[in-house]
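Here the complex is missing one protein chain, while the rest keep their positions.
Here the chain labels run A and B in written order, and each chain numbers its own residues starting at 1.
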Amino acid sequence: MPAFEYAPAPESTAIVDVAPSYGLFIDGAWAEPAEGGTLKTVNPGTEEVLSEVSVAGPADVDRAVAAARRAQRTVWGPMPGRERAKYLYRIARILQERSRELAVLESLDNGKPIRESRDVDLPLVAAHFFYYAGWADKLPYAGFGPDPRPLGVAGQVIPWNFPLLMLAWKIAPALACGNTVVLKPAETTPLTALFFADVCVQAELPPGVVNILTGAGETGRLVVAHEDVDKVAFTGSTEVGKEIARTVAGTRKRLTLELGGKAANIVYDDAALDQAVEGVVNGIFFNQGHVCCAGSRLLVQESVAEEFLDRLKRRMGTLRVGDPLDKNTDVGAVNSAAQLGRIQELAAAGEAEGAHRWSPPCELPDRGFWFPPTIFTEVAQSHRIAREEIFGPVLSVLTFRTPDEAVTKANNTPYGLSAGVWTEKASRMLWTAQRLRAGVIWSNTFNKFDPASPFGGFKESGFGREGGRHGLEAYLDVAH
Amino acid sequence: MSRAGLRTFLYGLPGVDRVGADQRAAELGTRSIKTSAKAWAIDMAISMVDLTTLEGADTPGKVAAMCAKAIHPDPSIPEVPRVAAVCVYSDLVGVAAETVRGSGVKVASVATAFPSGRAPLDAKLDDTRAAVAAGADEIDMVIDRGAFLAGDFGKVYDEIVAVKEAAGDAHLKVILETGELSTYDNVRRASWLAMVAGADFIKTSTGKIQPAATLPVTMVMLEAVRDFRAATGRQIGVKPAGGIRTSKDAIKYLVLVNEIAGEDWLSPDWFRLGASSVLNDLLMQRTKLATGRYSGPDYFTLD
Partner (left out) sequence: MSHTETTGTAGTGGAAGTASRLAVRKTYKLFIGGAFPRSESGRTYVVNSAKGAFLANAALASRKDVRDAVGAARKAFGGWSGRTAYNRGQILYRVAEMLEGRRAQFVEELTALGAPRAKATAEVDAAIDRWVWYAGWADKLDQVVGSANPVAGPYLNLTSHQPTGVVGVLAPPDAPLLGLVSVVAPVIVTGNTAVVVAAEDAPLPAITLAEVLATSDLPGGVVNLLTGRAAELAPWLASHMDVNAIDLTGVPDDLAATCEEAAADNLKRVLRPSPTTWTADPGLTRLLHFTELKTVWHPTAP
């Protein structure tokens, strides 16, 4: 037993009152689905059912889109930007006030450590609304023409890895620009979006401006394909992103996609090694590796590879895996059985292809969906674990000899969402950043997000940007 | 090691990215240490305190009173551990040594023209020898920050070697005065310089310069001792000093020790807290844990 054994420090769940079941949030009110399907959402850390949510069908999507259209035409679109701004500021403040409640709920439904939902997700959620609130009355100055117009109704489909944060990334800019939204949260993490509906009610947001439809993939398809949706925004897998792009093809709907990645984290021999270790750990184990921009490929210069891996392994030995609600947990539960299966399958493929697998000793809880922090060494570019997005706490380690080789290997992927560069030499950092074909480059840091900073990918990681001034473009009928 | 070799070596150490280091330390600062872990940590922290008085107004009476408290921090509760050491100026070592004799509490003396270090080497060595002769178990020396910042690493190295020799069997703590070194790169270099020169402990600060000890600076030093042991097999202790006032602060340092250097350093032999006011807060928190109610300053002695 370690000398300094941290006692359990569970965050209280008393702050959250989860109802046994939820309807759909349409036109400012709760509604039962027309056809009455439901699905259960479980706590991935315990497999206990948290609640039952409705599955929206075609009639529900019709109603939600119609409500959004009506609200856009009659209320939200014509409303002066300064008034829209004040609604968004209200929402931002309510989110801050209910921050702990929503953080706990996020950890319950998603499995992510409370430390992250509390210190990363929720502060960024509120910040995103706060940032875009300020744009609502300044759009003529945003560089998209003197009188930029909203697109109309946005259909938005978001993933399960950052449920409320992805909602904020979608809804805040859409509303700031005068659009109304129909948003579908992920099948396995619907709860914070449903609580957000209550935030809208508290803010007295006009009915129909935000509509939340829960359901599985089919509901998402209905939202995306709905003929009265003007704009589709999706964050999720590249596979589904392509399917959506095909659905939208030929319709003249506007589309933005934020998809998968296989980011390289390049560690040069002159890197600040301890911070680079932190960056690599943060890059792949943050949020259990359920991060589209995760630094899932470590490219370390051969001359420091051994030393770096020693440090990395020692650091991984201090990661605390377990109860997401424990304030000292670093790595929580995998979000679903299906995702766990995918991670296990790819990890098995890594071993079968000859890579060497290593995890620190760690006890995993008996119930729930768990995967230990894992690294694979002796990985070749050709291995599946070096090419496919695992979306789990699994790092593939490759080495390189020269900066050219590092960049070439980093770019050798159909993805292009993010990358990391670790060097103390500024010229080498800038040279590398210039050549990396990715939308976000973190040099000497990783997995940093900010509402003012545009986020999105090159190549098969999707198109369009979320965040910053540039993020407005996706929600405006742009004339440059 | 030649002077050029020393310089090459120190500049060859991996850099420290300050933003990353600050974030890592802050993140460790959010560890939630509760119940049994907190009780253990409070007693461990008490046992690591170097109870310190370093004032121009210090008197034998003041030092003796502090030493009494060092031996029995809370006389009403005998289970409260004694602190690790008392830390005084060299002219008051005799009083301190007399008072703590047989208690297990060590006597540490600052020396070498503390706190500035601006004196001829001979004066520094005399200061050291006098402290040891008066009964000091530990010498807390300051490095010549001017020489360090001027890149004269050889001078700093030679002084540490000389003081180490003058200190004889006394343990040598080398104060880097990190608040004057400005960058974390310098903290790492100074840590290694002190270690290769023979330090038994590396210590952040004199307490006379702001900022004194901080979590990230201590973290950088803990990384240095960890790496030094991995490279040489020799274990060096770490002592943050100054600015540690609350139990919460103290526990954060223990978390750092635990997660950065590892549990081998979780002992007064390898980690100290240079402080004075923190002791009463540790005692108050200890009482709160034991009784379930909040205590007040009137229930703890001032010395």
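The working rule: a residue touches a chain if its C-beta (ideal position, glycine included) is under 8 Å from a C-beta of that chain, and two chains touch if they have at least 3 such contacts.
Keep in mind that what you see is a predicted model, and the values were worked out from it rather than measured.
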_Using the document's definition of touch, tell me which of A:L122, A:L257, A:V277 or A:V331 contacts the absent chain._
A:L257
*Kindly state which of the options A:A338, A:A380 or A:A452 is in contact with the chain not pictured.*
A:A452
_Hidden partner chain, residues of subunit B it touches_ = 17-20, 22, 182-183
_Which parts of subunit A face the unshown chain closely enough to count as touching?_
127, 143, 238, 241-243, 245-246, 249-250, 252, 257, 259, 414, 416, 429, 433, 437-445, 448, 450, 452-456, 458-460, 462-463, 465, 468-470, 478-480
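Basically, only the chains that are shown with their structure count from here on.
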*What whole-Å value do you get for the distance between subunit A and subunit B if each is reduced to the mean of its CA atoms?*
44
*Of all residues in subunit B, which touch subunit A in the complex?*
14-17, 19-21, 23-24, 30-38, 40-41, 44, 223, 254-255, 258-259, 263, 266
*Which of the residues in subunit A end up touching subunit B in this complex?*
2-9, 115, 119, 270-275, 278-279, 318, 327-328, 424, 444-445
